[in-house]
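Written out below as structure tokens is the structure these notes cover.
With one protein chain removed, the remaining protein chains of the complex are shown where they sit.
Which chain is which? They are A and B, in the order written, and residues in each are numbered from 1.
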Amino acid sequence: MIQSNANAIKLEIRDLRKVFDGAEAVKGSNLTLKRGEFLSLLGPSGCGKSTTLALIAGFLEPTSGEVLIDGNPITHIPVQKRRIGLVFQDYAIFTKLSVKQNLLFGLEAQKVRRVEREKSVAEFAEKLGLNGLMNNRGSDLNMSEMQRVALARVLVTKPELLLLDEPMSNLDAALRASLRGELKQIQKDLEQTVLYVTHDQIEAMSMSDQIAVMNNGNILQIDSPEDIYRRPQSRFVAEFIGEPLINMMSCEVFSTSDALLLSTQAHKEMRLQRGWGESGKYLLGIRSHHITVEHEPFSGSVGVIVKLVENYGSEHVLHVIYGDESMTVMVSPGFAREGDNVHVAFDLKDVSLVDPATDQIHHPDKLDETA
Amino acid sequence: MHQTKIWVTVLKRTAVIIAAIIAFFPIYWLIATSFKPFEEWASWPPIWLTDNPTLQNYRIVFFPDMAREFATQQSGSLDYKVSGSAWKAFKGSAIISIVATFFSVTFGTLAAYSIVRFNTGGKNYPFQFLTVRMVPPIAVVVPMVVLFSILKLSDTYFGLILAYTAFTLPFSIWMIRSFIDDVPAELEGVAMIHGMTQLRAFLTVTLPLVKGGILSTALFIFILNWSEFLFALVLTAGNVVTVTLQVANYVSASSGKLYGVQAAMGTVSTLPVILFGYLIQRHIVRGLTFGAVKR
Partner (left out) sequence: MSRIPFNVRLVLPAQLTIMAVVVVPTLILIWLALTDWQPTQNVAWFNASFNWFWNFYDLWYDERFVNSLIRTLFVVVFCIMVELILALGLALFFMDEWPWRKLAVSIIILPMMIIPVDAANAFFMLFNDHGPINHLISLVTGQLFEFSWLSHPTWAMVPIMMAEIWQWTPLMFLLMLTGLMNLPENQIRAAISLGASPARIFFKVMFPLLLPVISIAVVIRAIETFKIFDPVYILTRGQPGGATETISMYMYNGAFVYFRMGYIAAAALLVLAVVVSICLVLAKPLRKHG
């Protein structure tokens, strides 16, 4: 299918709300997804992401708001006619049909000619490595086979939009890693527009063009994976993304006659650009591997004591005592042992400052624009 | 789903309403007839809803005097079956159903427990009991008549109790088995580690967990016993009467079937069964499929 405008918006949801028995599961979400884009809806379980998916697919009727595909509202179009492909968490393979019948199902339902049906099914069976399984019963497949059949079954119908609902949560870690790559490759090859629902940040980070982080029925931030990671706009996003958990330290911003200064418990009077904002108490968020650490003191460093070393395999995480708070720092294995003295420093451009009143985040390196 | 067209919904609801009317109509007719005076029982055109509701049919059912008076009025002759009080039938059905249910459920619980926990008799053993349910009772009833006459059980409460117990055992064993199956054996294991005997562990740990299921089984079996007709018909001769027999008995030599009286008796006798049926609605599928289909 050739679209005249490559950047056309494929899916748009406007002020989508869903109320169940008085509880608001989705609280007025907005989202746009361009053709060929891969967007992940990321959030903890119960955040409303699956409800959003069901609203887009059409299994639920929104309380208010609209879903548009190619600019046309589809809120009142039946599920059958939406041409939205779905991959379910349990894959929902038709257990009583063969793999081949599974793949043919959508094309038969859409009354595609036999010759074309067979051709498309053969093509996708090849692409997803299902050739040896075509006569197996749906009930006789293992998890990874099920996933590939579920994918092939919807892809063969060339859906306008593909929705995937936590498709990897039933797989073990090794399989997940290899399937992430495969899925991304297929999506790119087919230029398939994908909305991917997951609670796993690694899946979201590794495959997505855009990530929408959701919590409590709200979409908190939609950005590229880099920006979600580096520039979270709220405390929830900062803490939900990244491993280990982002460090949150108390700090205070105050102004003197010639400068705006920031002090943590250990680092004193780091210089912020003028006009940055109001003085007051903040939380300073800094990721473990944005912290520089040396055995010897260096410019801007403060000395800390290593309390605990966690082994992550390729990396070690030091838990150090920073003022009277705890901080984690990422280092290469064998860098330090418990009880060692090390010196740490960080750059203010990597810092997220959380306003404790609103939980909104300010990024000090953006000062020039606002000043 | 939500987008289904309105007329489809209307059609569906109409079908459901028609089904509900068909399901209810014969029962309505039974109840309606029970309040009709004699002249309206079989008049043409039939009376769909009587303008002269009367309790006469119920009086005939419960008061022998009324029955006698009625029989004399109608034909001058007296049919002993008509005049026999329904109280005797209720008493008979109550005794037989309650005692037989008690035996069936008690024996069934013990057997089911043994089958679940000890795999007694091997994998095919429980099917032996199912065969009992597959046999048409009429095939066994002929030699039972003989056996009962030897044992002097013909036309006694105990005879029917024995027959009912045997023929409901497949249900109690299989149904209770499916309830005990849902209780992990480890629970009893823990109790036994603390020094209880197997029997005590069963009585104090498992039994309380399945008592709801056993109660449902009991009600279910009570319904079967209360509704039974063939054994009662063949194995009694007037000394023992059950409600189903009494319903069939309201036939007089001169007027044929006494519709109104039959309807009154039918209405009263079926009430407890309906009540119990709804009480165990959740388990009735499990019961009638020997535990194969659970809700």
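One rule holds in what follows: a contact is a pair of C-beta atoms (placed from the backbone, for glycine too) under 8 Å apart; a residue touches a chain by one contact, two chains touch by 3 or more.
This is a predicted model, so every value here is computed, not measured.
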item	value
Touching residue (missing chain; options B:Val99, B:Ile221 or B:Ala263)	B:Ala263
For chain A, residues in touch with the removed chain	57-59, 79-86, 88-97, 101, 105-106, 108-110, 150, 153-154, 157
Touching residues on chain B - with respect to the absent chain	1, 12-13, 15-16, 19-20, 22-27, 29-30, 33, 42-46, 48, 103, 106-108, 110-111, 113-115, 117-118, 120-121, 126-147, 162-163, 165-167, 169, 173-174, 198-199, 223, 226-227, 229-230, 233-234, 243-244, 247-248, 257, 259, 262-263, 266-267, 269-270, 273-274, 277-278, 281, 284-285, 288-295
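Keep in mind that, in the parts below, only the chains that are shown with their structure count from here on.
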item	value
Rounded Å distance between chain A and chain B, as computed from the means of their C-alpha atoms	61
